[in-house]
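Here it is, the structure, as structure tokens.
The complex appears here without one of its protein chains, the remainder shown in place.
Now for chain A:
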Amino acid sequence: MGKRVVITGMGVCAPNAVGLEQFKSALSSGRNGIHFQQELQDLNFGCQIAGKPDINKVELNKYFNSVQLKSEPGSGLVYGVIAGTDAWKDAGLEIKNDSEPDWETGVIFGTGLLGVDRFRESVLQIDQGQVRRLGSTAVVHTMASGISAYLGGILGCGNQVTTNSSACTTGTEGILIAWERIRQGSAQRMLVGSTSDSGPYIWGGFDALRILPRAYNDNPGKASRPMSATATGFVPGSGAGALVLESLESARNRGARIYAEVLGGTVNSGGQRQGGSMTAPNPFAVQRCIQHSLEVAGIEAREIDAINGHLTATSKDAEEIMNWSIALGLRAKEFPYINSFKSTIGHCLAAAGSIESVGAVLQLKEGQVFGNVNCHDLDPAIEDIIHRSRVPENTIPVSPEIIAKASFGFGDVNACVIFKKISEEI
């Protein structure tokens, strides 16, 4: 038995809200964060809508110093620093500039491709023979670990500072890496999260794959339809989510507010076998991942009150429900409540797992399961497996105690984590 790990702080920069309080009310009320994007139309995208955090009102000089701001950090860097710094402060931690680093605190902040706009500019400059004009930040704005490097420096972290990358599993995987590190006593505290840039250079490849909805450019609020019979693809999103994970001991010692306990979980891969491929999950691997997560967490399937699925709004949603049902051995009315936040924020890619985990943990805190938007026409293939009532269309006050969160990504990689409500007195 390793150390128990709890969540003591959270921050989020999501398409439908920036900041924890706003995000809670956005998810609770089903506020849409998906909008028409002129630049995608100008570039002849089939899908011209996306989820993009509105940071116009955020005072960036509270997060970056003037030299950092002058270098114009890219969107992913900005979202990640906002979410990460907010989580740190939400955990009641200070930023000390005149002390040695905090040797017991590290950062795991993942991404897919960081600073893609800056990378494009750099490529164009290099191709024009102007490599000498790149400036000092061309490297740190475009290295994947730029986001963990920025946060580690801003916060003064002296433990492991790194970036993980596993496509759409990134954020959920990061939580499990941090959980493991604290559990085994290698760190007392880890800031964990993930971020994803906005813009055509991130989203273009998915448009080319023809897995994004094309029929909703003039009706963006209806486009992201997880579990719906009329789902036609995922809406691309962007943003960042962050959580402070900490040993229960450390949290108690400093009297921190505790959102939830991370009971544990599993990451695995389907090896692109048994029906799995670069872009589709091996169902047996997904089931193993879920089952093993329950074992690691030491809970029974029936103890799960709610699932926050990966559920992107493609034809794969019914298969995901089937995998959950088989893995848990639960069907129809026995099946836990299940939801997907992607209906209002889209699929935030590398940031999906962290943003959605923040939302999942907020459900424990609020005693609610947030409603699903755009699935009034539930896919009949899903209704064959689970009862309609398990897919709430409105937020319900059912005081969940245990929530399972899973993410699945390109490369046939899976991650599942179990969160449990914890009373502050224990």
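Criterion: contacts are C-beta pairs under 8 Å (C-beta built on N, C-alpha and C of every residue); 3 or more make two chains touch, one makes a residue touch a chain; residues count from 1.
Rule of thumb we're sticking to: contacts and distances are computed from a predicted model.
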item: Chain excluded from display, named as in UniProt, from "Branched-chain amino acid transport protein (AzlD)", "Acyl carrier protein", "Sugar ABC transporter substrate-binding protein" or "Sodium/alanine symporter"; value: "Acyl carrier protein"
item: Sole residue of A:G19, A:G135, A:G204 or A:G221 that reaches the chain not shown, by the stated touch rule; value: A:G135
item: Hidden partner interface residues of chain A, rising order; value: 65-67, 70-71, 133, 135-137
